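Omission of a single protein chain aside, the complex is shown with its protein chains in their original locations.
Presenting chain A:
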Amino acid sequence: MSRARADEEEYWHSSKFRAFTFDDEDDELSQLKESKRAVNSLRDIVDDDDDDLERVSWSGEPVGSISWSIKETASGSTSSLEGRDSSLQKGSSSYAALPKQVSSYSLSSLFKGEDHHVSCRQMGFPSESLTDTGVKNYAPELRRPKAEYKDYTSDWSPKDTVRRMQRGKVCSLERFRSLQDKLVLLDEAVAGHDGNVITAVLIFLKRTLRREILFRELEVRQVALCHLIHFLKETGEQKFLLDLLRFLDRTEEVALSQYREHLNIQDVEKRREFLKGCIGLPFSAEDTSHIQDHYTLLERQIIIEANDRHLEMAGQSEIFRKYPRKASILNMPLVTTLFYSCFYHYTEAEGTFSSPTNLKKTFKIPDKQYVLTALAARAKLRAWNDVDALLTTKNWLGYTKKKAPIGFHRVVEILQRNNAPVQVLQEYVRLVEDVENRLNLATKYKCHDVVIETYRDLKDRIQLTAYKCKVERGSADEEKINSILNNTVRSAY
């Protein structure tokens, strides 16, 4: 494509790189074929039953493996598979309501001291108040694990507390009252490197310390700080997170973290409003322009979408009738939008939002990218005149010239992919600068004229003669070859 084969060969032999092809391709290939043949011929003499041999069911799960058994036992369950599926679907649809319910709680609400009568509350301990508030109704059985009665009153040191928590044991943190004690506990947890324990301690501190104090102490404890940030992201406590990042003066992170939120907004209007609000955030200079572009793009897309949906429904516009839209343009990348606009709105004046030239200007799309996209769109519509115009430039004297910022070999490639007729194709094949490359493309796509002319220019009689067998007998092409061969013969004398 980009390099002619012969070029590549030379490149590889002359440079120190190795191509990843088999040394002797034919030989290798035949070796593979040979082993395949051997293997296949053996099937005849062995009565082969693969399943017996490999003890693997066709889907590949070895019989008796865990994942295989899940399927086996599940389908063998009393309810039919279908019945189970439908109940699952029902389950999942009603389940969709769940996250909201979840987010209305926050983890910290647990600690907001709702049950003061429990003197020694324990992490992970089903508190009395929970049993009182009717959990029994939901939970089929509320039996307290016996193991948790142990160590109820023990008075562990920070170190021991952390160690017990690391082993998954239940521990009370309420005893750590003074700031000093709490920080010792945190430092112990950090020293243990167990994120599980560090997070547990942080939840405790978050609940029992004033924000400013917590932030201040975390600033000098980077590991703990990272865990808290991670935890806040996981649990979606966006506001707390932003406060923390602002306190730390990590403004870029604040900006990105806030920007990330747009992904959770499904409504486009709301999303657009949100993105608008993001523009002023303290991103790096480079990112700021991207965010601005993101907003502008969505704004455009909303306008285009509304217009085009209307046009399409009205059924007046030919292009939409002939090529109904497959999907909405909302939230598509810029280049996709440009393609869309080159497809449906190519001839519009620069003033309209949906015109390609307007998009090009607004988003400073480089020439190369623009030509590539426009070419693909117009070629798909087989609008060869547009293709021609796109690649034609006029200088101030009025002379026209063909120019392709992406290289004519790429133009040919795109046109060919869209089944351009030979007449169109050969016009651009002729413009491929590299001779070798041009010959390759011309031969591949049967642009006889170009091949013949190139050989003529190269004065390569042998190749030209050889090419005669590739063209149709008695065709104009053959005649052309003959006349060139005769001409040169004559001139040689």
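Everything below uses one rule, namely that a residue touches a chain if its C-beta (ideal position, glycine included) is under 8 Å from a C-beta of that chain, and two chains touch if they have at least 3 such contacts; residues count from 1.
One rule holds for everything that comes next: contacts and distances are computed from a predicted model.
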item: Chain excluded from display, named as in UniProt, from "Aspartate aminotransferase", "Vacuolar protein sorting-associated protein 33A", "NADH-ubiquinone oxidoreductase chain 4" or "Serine palmitoyltransferase small subunit B"; value: "Vacuolar protein sorting-associated protein 33A"
item: Of A:I213, A:C226, A:A306 or A:A389, the residue in touch with the unshown chain; value: A:C226
item: Candidates A:S69, A:S157 or A:N487 - the one touching the absent chain; value: A:S69
item: Touching residue (missing chain; options A:R211, A:H290, A:K403 or A:K470); value: A:H290
item: Interface with the unshown chain - residue positions in chain A; value: 1-2, 16-23, 25, 28-29, 31-32, 34-46, 48, 50, 53-54, 56, 58-62, 64-70, 73-74, 77-79, 84, 87-88, 90-92, 95-96, 98-99, 102, 105, 107, 109-110, 123-124, 126-127, 130-131, 133, 135, 138-145, 163, 165, 168, 191-197, 199-200, 203, 222-223, 226-227, 229-231, 234-235, 256, 259-260, 262-264, 286-287, 290-291, 293-294, 297, 331-335, 363, 365, 368-369, 372, 406, 410
